[in-house]
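The structure follows.
With one protein chain removed, the remaining protein chains of the complex are shown where they sit.
Just so it is clear, A and B label the chains in written order, and each chain counts residues from 1 on its own.
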Amino acid sequence: MHHGVFFKKNGPFSLREVLDYCEIKITDSDKLEKKIFDISTIESLKENCITFLNSPKYKNVSINTNAIACITTLSLQNFLPSSCTKIIVKNVLFTVAKVSKLFYPEADIDQIDRSLQSADKLSHKYPDVKFGKNVLIGENVKIGKNSSIGSNTIIEHDVIIGKHCLIGSDVVIKNTITEDLVYISDGAKLGQKGFGFIPDKTKNFRFPHIGIVYLKKGVEIGTSCTIDRGSITNTSIGENTFLDNQVHIAHNVKIGKNCMIAGQVGIAGSSVVGDNVGIGGQAGISGHLKIGNNVKIGGGSGVIKDIPDNSKVMGYPSVNFRNFIKKLEA
Amino acid sequence: MHHGVFFKKNGPFSLREVLDYCEIKITDSDKLEKKIFDISTIESLKENCITFLNSPKYKNVSINTNAIACITTLSLQNFLPSSCTKIIVKNVLFTVAKVSKLFYPEADIDQIDRSLQSADKLSHKYPDVKFGKNVLIGENVKIGKNSSIGSNTIIEHDVIIGKHCLIGSDVVIKNTITEDLVYISDGAKLGQKGFGFIPDKTKNFRFPHIGIVYLKKGVEIGTSCTIDRGSITNTSIGENTFLDNQVHIAHNVKIGKNCMIAGQVGIAGSSVVGDNVGIGGQAGISGHLKIGNNVKIGGGSGVIKDIPDNSKVMGYPSVNFRNFIKKLEA
Partner (left out) sequence: MHHGVFFKKNGPFSLREVLDYCEIKITDSDKLEKKIFDISTIESLKENCITFLNSPKYKNVSINTNAIACITTLSLQNFLPSSCTKIIVKNVLFTVAKVSKLFYPEADIDQIDRSLQSADKLSHKYPDVKFGKNVLIGENVKIGKNSSIGSNTIIEHDVIIGKHCLIGSDVVIKNTITEDLVYISDGAKLGQKGFGFIPDKTKNFRFPHIGIVYLKKGVEIGTSCTIDRGSITNTSIGENTFLDNQVHIAHNVKIGKNCMIAGQVGIAGSSVVGDNVGIGGQAGISGHLKIGNNVKIGGGSGVIKDIPDNSKVMGYPSVNFRNFIKKLEA
């Protein structure tokens, strides 16, 4: 996570200040004056943080957490140690969104980057980079040597591009780090905030997106793909994974290495895709799923359940490939 | 409708001139010398207009119309009052297209906007607006205060952007009006002509698109969405409705308030979506449908029928959610 770099960060706040901001009253905690420096998932907890527990899935981790406080529900509070102040709420995500907003007041929407400058004026800073025309580069952008950036492309503040990367034209990259040898084709948009908000009839409350997009070595992103940054973890794509055109990768998705993802595929928020996975064109994967290693998903499939390693599935909703064929022949 | 502002308008023409242009002969009308100022749908008729009737669905309105003339078919002519000159044709839409082309000769295709100027030269006109780099603004564009326009974005002539709006980078907006607090992410394209034409083996006849895109307060448009303007009515999106990335909204679609539309959804021409509707990723809605209020449509569904209020549907083609589950288990 690199949100401290990409997003303006406030704090620390005392636990009391955090609770006041959320309009929550807790009196029996001895930690009300403790300084809280950040909010974090329970798996990747840093020191002096507030965290949250929204599912029993994480109970093995939560029971040993050293978080100062944890936003959770009545029924999940027993999966937390007594040392942790429990903040019992009905809608965990709403309170997480509010606390994130307190720490990262500008991560819930993508303000325009006013640090952008013409690459023509910055060429002394990037002597080993080839630029097209009208390239715009933000503050503190790092670009590795022998990389090329196509015309009209925008690389916003603090983005890091590896060595030997090739970025096409009309690309917008924000809140993103790439390793070396990454290829991004024309028109792709990376690092925008994801589609996360707490619905409200008057005005939806946008979930701050404090995660980034992380592309490993050799990744290829096709023409006009969209890859949203993470909300509270990162969105990441593994080594040597290739995406075809018009693919949409939602926030917090993690894709393994050596995957092939064909055109117009969509992967919804927080799903995890293993290594060596092949996904046919226009397939869709619902949110919060786990797709195993070496899985093959047929074109047009709609995946709504976890898929174990080495499976081949197809259909809407997707089933084992043999069952799909049987059903067709029935 | 604001087509008189966005599109060059010719006329008025006498009814005789209109008929001559369409190569239609009518002799028994006492209105041949009447001046016609515009073409309009029968529900939103203005004075001194020509209209059209293509379905018995509008008979309650049509029977009382005060249109000078109405393009219709032999079988529908009885739904019109005797005061209205009937123009009987085989293909109503083709004649409507021709008459629209007569009045709006440039609305059938998107000519490049030659009034665009660098926002740098126009900053005195927009003292309370933040601009990124290389922003292009057309003639008579209005932008409300505290709005921001991202880099490389194009806002074409006569567009109106509300207050406190945030428009990303690489956006193109034409023939569009937005209310306040609208958020449009990078790469979205709004107000282009829709996919409407009368097929012809030599050269398709493009339907003039004289409607606009109208976005109400608090609307959010995701990265790389496309929203076509209306052909003869407007395309509109209601208050506090949020669209995820790569959504396509076709011409004349009307979406209510507080809707959530996930990634890669497509809504075909002239469909009407109610309030508080949720649509899962990659779902498609056919044209000319009515989706009720509070409807939930599962991801990947293909909707080919109207859906009553408060329903939950899924499948291709979509059925009631309980039936979808039953069928799966069968």
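As a working rule, a residue touches a chain if its C-beta (ideal position, glycine included) is under 8 Å from a C-beta of that chain, and two chains touch if they have at least 3 such contacts.
Predicted model only: the values in this text are computed from it and were never measured.
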| item | value |
| --- | --- |
| Touch criterion as defined above, residue of B:208, B:284 or B:298 at the omitted chain | B:284 |
| Which of B:67, B:99 or B:172 contacts the chain that the document leaves out | B:172 |
| Residue, one of B:39, B:250 or B:313, that touches the chain absent here | B:250 |
| Missing-chain contacts mapped onto chain B | 109-114, 116-118, 134, 136, 152, 154, 170, 172, 187, 189, 192-193, 195, 197, 199-204, 224, 226, 228, 246, 248, 250, 264, 266, 268, 282, 284, 286, 302, 304, 316-317 |
| Missing-partner contacts on chain A, residue numbers | 130, 132-134, 148-152, 166, 168-170, 181, 183, 185-187, 218, 220, 222-224, 240, 242, 244-246, 258, 260, 262-264, 276, 281-282, 299-300, 315-316, 328 |
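The criterion applied here is as follows: only the chains that are shown with their structure count from here on.
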| item | value |
| --- | --- |
| Superposing rotation of chain A relative to chain B, computed on C-alpha atoms, to nearest 5° | 120 |
| Centre distance in Å when chain A and chain B are each reduced to the mean of their C-alpha atoms | 34 |
